[in-house]
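Note that this complex is displayed minus one protein chain, with the remaining chains in position.
Right after this comes chain A.
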Amino acid sequence: MKKIYISLFALSCYFISGCSNDFLDVDQTESVSTKDIELFNNDAGAATFVTSIYSKFLDYNMSSFSWNGVTSIASDDADKGSSPGDTGTDKDVMDALTYNPSSLSIVEIFSANYEAINRCNQAINIIPQLDKADANLRARLIGEAKFLRAFMYFTLVKTYGGVPIIDRLPNPSSQEDRIMQLARKSKEEVYAFIEKDLTEAALVLLDKSQYPNSEKGRASKGAAYALLAKVNLYQKNWQKVIDNCNLVTGYSIVPNYASMFRLAGENDAESIFEIQGTGQGVGSATIKGIQNYSVSQGARGAGGWGWGFNTPSESLLNAYEAGDVRKNATIIFAGTTLYDDRVVPLTVENPRYNYKAYSSAIPDADQSDTNIKYLRYADVLLMKAEALNELNQTTVAIPLLNEIRTRAGLANTTATSQAAVRIAIWKERRVELAFEHDRFYDLVRTGQAVAAFAIHGKTFVAGKHEVFPIPQIFINESAGLSNQNPGY
């Protein structure tokens, strides 16, 4: 005790000599300080910054309930579903196109994508500092981050029009960075930024075949070109669509359409980029799936297993030609038996449910094992066909369309004129890609929205509904630096 006392007294006197700042330097113990970047200065450490971006896809606000609200329930492919009294917070207004700038789905998709963009920017900022990690790996990881950043901006620009471009980590006290975060850029500027990121990413990414089986979820060279083609498609740069589609190699159409949406079909030969949900049952919070993605779309009511939202619409049902195998692969009908022998009784609340979100093993789990197909080769073929047709190469386009139809169990298309083939491709896109979060944007892109929504029984106001409102929370923050989309 006495010794301690003397030494403490000495320590106390030590202050007088002015060294107390060292005394006050305390190492953080409850969380890993950002000062200790050296902990991540290796291959595995560098990779963690990119993994966190992929992880964002699994969050509830990113790819689940709100995402369905914006891309599916709002479209003519789906209805809100569920019980009439259960609005799912705002899914009723999403369905009716009567949403407003504070509707939760609209706010969540905006904020979730910017959260993911922050993770991209963190990775792009930090990984170059990790000089002990392999240089090629670092380049590839930055490529993945850029692909993913482009992915988020593509979602944002399709959904909201021009948005602020955050291309670096903002300094909270910089006025310039403040403006960067609050002033909307034009749609064209956003597309240019996306193309730049994708072009840079494509140069350094690996082919899908080069990734080990445990990492098939990573962005690949093919994914970058496929996404670039789609970005070109939205800007009607037809030749670029064809060029980039031609660069998507090593993929093929799988013979069985339905197989793609089952566990065995995850990351199959047709898959270019998909979100990897690998949850493991009820109560297993540490193992992540796409949160509530399956259960929120599962059959509701007696004999069901889910919340019953996002149900296939009458309009979609009518879009399938007779004999199209895709109908029964896309839609669960009440009163039928599923591929895994699960009986869906007639007592469930809605007549139809989304089959593509169904998890056989753990249908009622919060963290399900279902993946979301974001880009697949069928989409690439249809994009290429559409571009060829637009460039008056209709005869070259038709076989591509027929390849898709054949797999669906349908006869070759009867369309021959450029205009008829255009309509045929658009229709094919709908039934091929139903419930893959493409339809709403496709309707807007192709200008079919007003007519399609009329059939669906909803009113699509031209000049307004092409984009969703910018969240009010952002408009308030911007204090005049950004304006709301027209009509909202």
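Some points to look at:
Rule of thumb we're sticking to: contacts are C-beta pairs under 8 Å (C-beta built on N, C-alpha and C of every residue); 3 or more make two chains touch, one makes a residue touch a chain; residues count from 1.
Convention: contacts and distances are computed from a predicted model.
Between the names "ABC transporter branched-chain amino acid permease", "Tat pathway signal protein", "Anti-sigma factor" or "TonB-linked outer membrane protein, SusC/RagA family", the one given in UniProt for the chain missing from this structure view is "TonB-linked outer membrane protein, SusC/RagA family". In the complete assembly, the contact with the undisplayed chain comes from A:110, out of A:110, A:191, A:305 or A:358. Contact with the chain that does not appear here is found for just one residue of A:182, A:391 or A:420, A:182. Residues of chain A that touch the chain left out of view are 1, 5, 8-9, 11-13, 15-16, 20-21, 23-34, 40, 44-45, 47-49, 51-55, 58, 102, 110-111, 114-119, 121-123, 163-164, 166, 170, 172, 178, 181-182, 211-218, 266-267, 276-278, 286-288, 471, 473-474, 477.
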